[in-house]
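A protein chain is absent from this complex, but the other protein chains hold their places.
Think of it as A, B and C in the order they're written, each chain with its own count starting at 1.
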Amino acid sequence: MTDTHIERVPGVSSTVLGADEIILNMGPQHPSTHGVLRVKLKLDGERVVESECIIGYLHRGVEKIAEHRSYQQFAPYVDRMDYVAAVSNGLGYCEAVEKLLGAEAPIRARVVRTILTELQRIASHLVWLGTHALDIGALTPVFYCFREREEILKIFEKYCGARLTTHAFRIGGLQYETYDGFEEEVKRFCVDFEHKIDEYSTLLTENRIWVGRTKGVGILSAEDAIALGVSGPVLRASGVAWDIRKAMPYAAYDLYKFEIPTAPSGDTYDRYIVRMEEMRQSRLICLQAIENIPAGPIMARIGKVLKPPPGEVYHSIEAPKGELGYYIVSDGSTQPYRVRVRPPSFINLQAFDRMARGSLVADVVAIIGTIDIVLGEVDR
Amino acid sequence: MGTAPIALQYGFFYFFAGLAILCAILMVCGRNVVHSAIFLIGSLLATAGIYLQLTAEFLFIVQVILYVGGIMVLFVFVIMLVNLDVASRQRQFNKQVWLAVLLTIVLGGELGLMTHVDGSIFNSVNAPQALPANTNEVATALFQTYMLPFEIASIMLLVAMVGAVLMAKRRGA
Amino acid sequence: MPYLLPVFYGIVIVLVLPLLAGYIVLLERKVMADMQARLGPMRVGPHGLLQPIADALKLLIKEGIIPAQADRWIFLAAPLVSVTMALLAYAALPFGPVFQIADLDIGLLFILAISSLGVYGIVLGGWASNSHFSLLGAMRSAAQLVSYETAAGLALVSALLLGGSLSMKSLVEAQDQAGAWFIFFAPCGFFIYLVASIAETNRAPFDLPEAESELVAGYMTEYSGFRWSLYFLAEYANMIVVAGIATTLFLGGWLRPLASFHGHILGTPIEILDIFPVIVFLGIGGYCFWRAPRQPVQIQKLVMVLFGGLFLVLAMVMFGSLFVPAAMPGIHGAFWFIAKVLVYLYAFLWFRFTFPRYRFDQLMKLGWQFLIPLALTNVLGVGVAQVLRQQLGWNAFAAFGLTLLATMGVAAWLITLGDRRDRLAAAAPAGGD
Partner (left out) sequence: MIPVTHYIFLSLALLTIGVIGVLTRRNVIVILMSIELILNAVNINLVAFSRMFGQVHGQVFAIFIITDAAAEAAVGLGIIIALFRNRETVLADEMDILKW
């Protein structure tokens, strides 16, 4: 008996019949909990009566670390939160500190940031698509997705030398100028990528089994989503057209035209559709931005030692998974007094119980996948 | 099989008969219900072997597919559904052992009496008659001579199916 | 020595099958890699050709762990049950007009009966592991196998109606006499069996008993090493069995395509197809020789040449047997049988890499509400067509075409019915069963 997986309700004999309930622990070591999430399911047969997400297996105290590092030193740490979207994390942090300093990155830096962040969004969504499909049993899309993600990571590698935890941006702008051929490579990727999305779509969108496994599964109504503070594609799939890129533009998003994809019913299929459409939109943003990267400096003049004035700031961006917010309190020293991160995965995960109740064990896997959590970000 | 030497036939028979009885005893005495089910499966398979020795090939297949592959799977399934760890630790037998012993004696005595009184009744018409490849004949009998019972049996199965579903269904659902 | 030959065949099968299963796994991984834009095993031997042997060795020397709370004896015995039943089924499978261990009168029923026992290996193994994931896997497996056995059996009945026998050998001969494989008479039966057989062998998209993303490894969760590999072997052996059944009943068994035609096509006699096996083996052998110098390591070049030589020898055997009338049907029959089995298995792999997994209730719905009614309709249709053709003297094409259309109509009706039911269920408030 793998005792870590089985707990019986004390005093009650447990059966699979529904005479009473069994408690099944999925994780923290389970192939489809996306890392070390542990979900405690109270089952009636295979039907979920109640669920509880138990987190913290990947806690590293990122927020505490910030208090003992200078502002620049802490920047690489944020890459390790949502490690499949490190560029977005970096963007949020850098902009938050810039806001604290009252500085702004030059326009060229902001455009390059936008391009890289949108590429990162595509990469993050590709990881989500691949693993989500894998969870539901489609073995092949993950390889297609990683094939394209590889192209994006190559661009990152050429730009800043790292693939996963990139530390691509610096407070005040960029450290590196774009490399020769950057525009062409991004453009080629974006042009090719259109057909690639269609390829994934062919595999899944109208596949009867896929539709059967995702439609009507894990429904989250708009009211619930807002009440739970859910953001990002999960919120938009419930029909709420809320996107920080539009609502509170940052970087260079106000320069480009793009749409906020939404879907009406808030089920797993809708979230799939929304994310697929977001990849298309990101591709369009990249194409617009790459056409015209303004010339100019890439770094604002902010000095070598950062000493923001005392005060506090909250800055949030639309990370691939939702609203990624940084709340930074400065006491006027070179180190932040307090950094608090609002990670989208952590908040979105709170909707899990609402989605999972009444569904089957197999759906739980689909629901975990559709929230698109990264445990590095949930646990920090 | 009909042409097999008689010694081989006896060997087959005693092997399967012994197996059937051994498994049956173990089944009744077993503490764990799953073990009981496994021994019953063994007993049924041994019986299937005896059918084969009796050149009833079709019945052998029916026994294996229906009994072992169907009914017993259902049993094992239900055992797993309701398997209580406590059940195997409780007292397994009730207080009717004396009744069982009595019945055994009566049944054994009855048969012994019959063979004692006229042992020839079973042996008189013992001339083995060739029954080669009887699947066709079984089919003919089943679909022509016994057409009506066959249909009745199918209706009975239908009724049983509906009944089982109703019975096992959750109340109020 | 009539008793010795079957024993010899049996030994050959028992010895060759694990190797064959290993190479089917390699083939699967190569096909999967091809579909997934990658290379698959390339390290162990040239193009991964020695991978199965390495895998087998690894599994054999791996530690076998028995969970402390497991029901020890059942835990040990369950994989053996699975693999025994899988191997026993080969007794009645005709690999060719000669290469068959026993041509039983009720061969097909025998195979079905034996493979229906294989479920015990899974169920008992899952139960004995004493783990919730295993138990859930075992119960799913029991329910799934019992359900899809019905559909598969009914699908096979359509072929039996056409062949008029239960003996595997005479079923193939009936297809020879009929002039066309039974798949052309009862395509619906074939496709129902295709789906049901995937479900019966627990392959994706019906691999719920071992659904990795849900139940870790289902009934195999607690197994490791050698005993795990027995389950693995049983799964692949069962795949070959169901493929063999489908080949025998629907795809003409060991018959060469167009075996019963003796005309000319474009001036060449149709018998020219007999050299197809020779060409296949020559092609594979030639490819091996062509790739041999391109291998990075000396030993890999050698292995590649050895494989090339093996296929050349096979090609020579195929070619030589063309001139020995006594040996030709047996050898070429075995080739065609195995070729068809591989084609059938290719469909298995193709589905596995293409489709997501069904959910359990959807699986049951598909089985009971679609496949079984459709299989019943198909049996009825084939029966009616047989009567039309034999009693009323209809043209075979018209009779079977008509029934095929009717069956397809029923299928479409069942699909729309199911969809409507799903929509109604979705519209109704959630909850309940």
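Operating definition for what follows: a residue touches a chain if its C-beta (ideal position, glycine included) is under 8 Å from a C-beta of that chain, and two chains touch if they have at least 3 such contacts.
Everything quoted here is computed from the prediction, not taken from an experiment.
Trainee: State which residues belonging to subunit B touch the missing partner chain.
Mentor: 6, 9-10, 13, 17, 20-21, 24-25, 27-28, 30, 33, 36-37, 40, 43-44, 47, 50-51, 54-56, 58-59, 62-63, 66-67, 70-71, 74-75, 78-79, 81-82, 84, 87, 90-94, 96-97, 99-100, 103-104, 107-108, 111, 115, 119, 122-123, 125-126, 128-131, 134, 137-138, 141-142, 145-146, 149, 153, 156-157, 159-161, 163-168, 170
Throughout what follows, only the chains that are shown with their structure count from here on.
Trainee: Could you run down the chains that neighbour subunit A and subunit B together?
Mentor: C
Trainee: Report the chain whose mean Cα position is at the greatest distance from that of subunit A.
Mentor: B
Trainee: Identify the chain pair with more contacting C-beta pairs: B-C or A-C.
Mentor: A-C
Trainee: So how far apart, in whole Å, are subunit B and subunit C when each is placed at the average of its C-alpha atoms?
Mentor: Distance between chain centres: 32 Å.
Trainee: Round to the nearest whole Å and give the separation of the Cα centres of subunit A and subunit C.
Mentor: 42
Trainee: Multi-chain contacts only, two chains or more: what residues does subunit C have there?
Mentor: Counting only residues that touch two or more other chains, subunit C contributes 135, 139.
Trainee: What residues in subunit B touch two or more of the other chains?
Mentor: Those would be 80-81, 83, 170.
Trainee: Of all residues in subunit B, which touch subunit C in the complex?
Mentor: Touch list, subunit B to subunit C: 32, 34-35, 38, 41, 57-58, 61, 64-65, 68-70, 73-74, 76-77, 80-81, 83, 133, 135, 169-170, 173.
Trainee: Mind pulling up the subunit C residues that touch subunit A in the complex?
Mentor: 32, 35-38, 67-70, 130-133, 135-136, 139, 204-205, 207-208, 211-214, 216, 221-222, 352-362, 422, 426, 430-431
Trainee: Give the list of subunit A residues in touch with subunit C in this complex.
Mentor: Listed in rising order, the residues of subunit A that touch subunit C are 1-2, 5-6, 16, 22, 24, 30-32, 46, 133-140, 143-144, 147, 203-204, 207, 209-210, 212-213, 215-216, 358, 360-365.
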